[in-house]
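One chain of protein is taken out of this complex; the other chains stay put.
Showing chain A:
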Amino acid sequence: MQSNKLGWFLLAPTLVVLFFFGVVPFLYVVWLAFHQWNPFAVDPTIIYNGAENFRRLVFDQAFLSSLGVTLAFTFFAVTTQVILGYVLAQAFMRDFPGKAIFRTIHTLPLIMAPIIVGSIWKLMTTPSIGIIPHYLDQWFGYDLNIGQSAIAAFTITVIMDVWHWTPLVTLTLIAALVSLPPDPFEQAQIDGANRRQIFWHITLPMISPAILATVFIRLMDALRTVDEVLMLTGGGPGSATRYLGVHIFREVFPRTNYGYGSAVSVIVLYLTIVVCWLLFVGLIAPRNKKA
């Protein structure tokens, strides 16, 4: 084996790039969050102001409403994806011809750019040109207007996210289901367990690590959804779909209040970490301990 010096030398470019574009921005945004800085204000200097930015944040109606809709969006999207993904994965376990083709088609949305997904759903749901409002009106007399109804816009963003990301859950769970050993299921059937009992007492505990891993990944991604929503609704109507990322992009970034903007960014990062940590501590860690 050659000297370790060469090893560090090979690793160095990676560490340097990630340091300047990962670590430095992170430290910089944390530092700025404790300062007051607006380069276009009367006083453009950077002044340390302690936790003032964070104090303001707690009373910022726009931020709080953004936080609320983000959590609601994440909850509805991820829950639907996991349930739907499980049903689809189970449906895939049966024998039928053309499995490979159906699986390929199902994987397709995963490679698509979020902004393209947003643009597609915009074309389908915009009143006057969209095919969905057209047929909803013709068949059910329902007027779908994502430009005016907050509920409609919110629902369409959830449906869009479900369309885009359910396949990831399905494919993850198919991989988990395929790798299950058949013995416990055969034993349960011999013992006369019904389908529901088998699901709750055998299938679910056995694939729960896979489900939790998927929830973890989906949660992280759903919390940072920006591109597709920006394209579809632009955060509107009002602030109905102004999720945290959209809020930063449209409200925080254009204003030149950099100190306050940094505080918002830091809180969003912190919340993402906390949510994932809670999930880990609450669900994954105790299970590992038991095992």
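Simple rule for what comes next: a contact is a pair of C-beta atoms (placed from the backbone, for glycine too) under 8 Å apart; a residue touches a chain by one contact, two chains touch by 3 or more; residues count from 1.
Just so we're on the same page, contacts and distances are computed from a predicted model.
One chain of the assembly is not displayed; among "Carbamoyl phosphate synthase small chain", "Maltose/maltodextrin transport system permease protein MalG", "Na(+)/H(+) antiporter subunit C" or "Regulator of SigK", its UniProt protein name is "Maltose/maltodextrin transport system permease protein MalG". When the missing chain is restored to the complex, the residue among A:48, A:75, A:253 or A:280 that touches it is A:253. Among A:57, A:77 or A:120, the one in contact with the hidden chain is A:120. Remark: the residues of chain A touching the chain excluded from display are 1-2, 4, 6-11, 13-15, 17-18, 20-22, 24-26, 28-29, 32, 88, 91-92, 94-98, 102, 104-116, 119-124, 128-129, 131, 134, 163, 167-168, 171-172, 175-176, 210, 213-214, 217, 220, 223-224, 226-227, 230-231, 234, 244-245, 248-249, 252-253, 258, 261-262, 265-266, 268-269, 272, 276.
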